[in-house]
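Just below is one structure, and these are the notes that go with it.
For this depiction, one protein chain was excluded, whereas all remaining protein chains were kept in their positions.
This part shows chain A:
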Amino acid sequence: MTVDSADSTAAAQQARPPRKRAAAKKSSGTSSGTKKSPGGPELIQLLTPEGKRVKNATYDRYVADVTDDELRGLYRDMVMTRRFDAEATALQRQGELGLWASLLGQEAAQIGSGRATREDDYVFPTYREHGVAWCRGVDPTNLLGMFRGVNHGGWDPNSNNFHLYTIVIGSQTLHATGYAMGVAKDGADSAVIAYFGDGASSQGDVLEAFNFGAVYNAPVVFFCQNNQWAISEPTERQMRAPLYQRAQGFGFPGVRVDGNDVLACLAVTRWALERARNGEGPTLVEAFTYRMGAHTTSDDPSKYRADEERQAWEAKDPILRLRSYLETRTDTDEAFFADLDVESEALGKRVREVVRAMPDPGHLAIFENVYADGHALVDEERAQFAAYQASFADGEA
């Protein structure tokens, strides 16, 4: 169908923020202060911040089979992940890690979506998906090598179908899409899920991934954790239309889910993965959540955001929300929470011990795996390097 020029002009005007320059200037992102959209009426929620179960005609069926035990399992996942994250932050402060990117506040988005994946699905994370890694069965201590500076990855992506962390923003969304294209070519019914942030949604790579996903009807779920900030830049600096709506322009559905509601994240991701498996192509899930900590341990959020904002979001804490529900709606007794405290402390202790004992790589690791088939120049430089290092050893002896 063609549109006449009058219509398309009207459409263009609608798409543009309908304000004068001065007004636009005033609302431009960097001075965002504490005011944030709460997610709007489109936010899919199954548990209120107070921990009350609310009905949802579309998504309830995706969690109808979740037992009380499984709910407690989700709770355990979130608590363990938060404990791990807190330990890593502490280890960074103690100089054991060079850097840490905390997931504090994003546990529900990660556990809900992570638990929705099947063993044969494939996950492409950023650098903050510690909760998803947990769900995939990656030993949490493996995540710490790159932050300690002993390796650039630290796990075999194929043993848990959990790809390496990606630091260059947005790159992995294309890898996920290509992987999904391969899955479809193979005729397999597994699905792929790509994680990224609200800031990443500005990258060309991400938009190209959306388009490839759509054009090739790839079985990929684009899972954006909109934690409201890309380092110091608020979402208004990345986008002017709600992020989930972007999917429509690429020709696949987008939904916004309460990212602090683990049950809703589970339901929505299950739905999206099911679509992928059924050959219905990509889905964009925007998990509306909040980064409660700093961007990384190098960051100082007091430079750009107000304390009240974080406080407002603390009231929506994903862990407290499920706990309220478990306490009031299921027969979860105190012992469960007490046992979990003990278990999570043990995890913290193990992480601490493993990290402190983590050896530095041998010098020659620099030259390992540069090429799969080897390379004469690398061989030559490795030999020179080894001889040079050995000359010190001789001198000392």
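Heads up, the rule we're going with is that a residue touches a chain if its C-beta (ideal position, glycine included) is under 8 Å from a C-beta of that chain, and two chains touch if they have at least 3 such contacts; residues count from 1.
Keep in mind that, in the parts below, contacts and distances are computed from a predicted model.
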Worksheet item: Of the options "Sugar ABC transporter permease", "Cytochrome c domain-containing protein", "Protein-arginine kinase" or "Alpha-ketoacid dehydrogenase subunit beta", which is the UniProt protein name for the chain that has been left out of view?
Response: "Alpha-ketoacid dehydrogenase subunit beta"
Practice prompt. Using the touch definition up top, pick the residue from A:G199, A:G259, A:G293 or A:P318 that touches the left-out chain.
Written response: A:G199
Discussion item. Looking at the full complex, which residue from A:R115, A:R148 or A:R321 touches the chain that isn't shown here?
Written reply: A:R148
Fill in: Selected residue (touches chain absent from view) among A:A214, A:A230 or A:L243
A:A230
Worksheet item: Mind pulling the chain A residues that touch the left-out chain?
Response: 25, 28-31, 98-99, 127, 145-152, 167-170, 199-200, 202-205, 230-233, 237-239, 298-299, 303-304, 360-361, 363, 365-367, 370, 375, 377-378, 381, 385, 388-389, 392
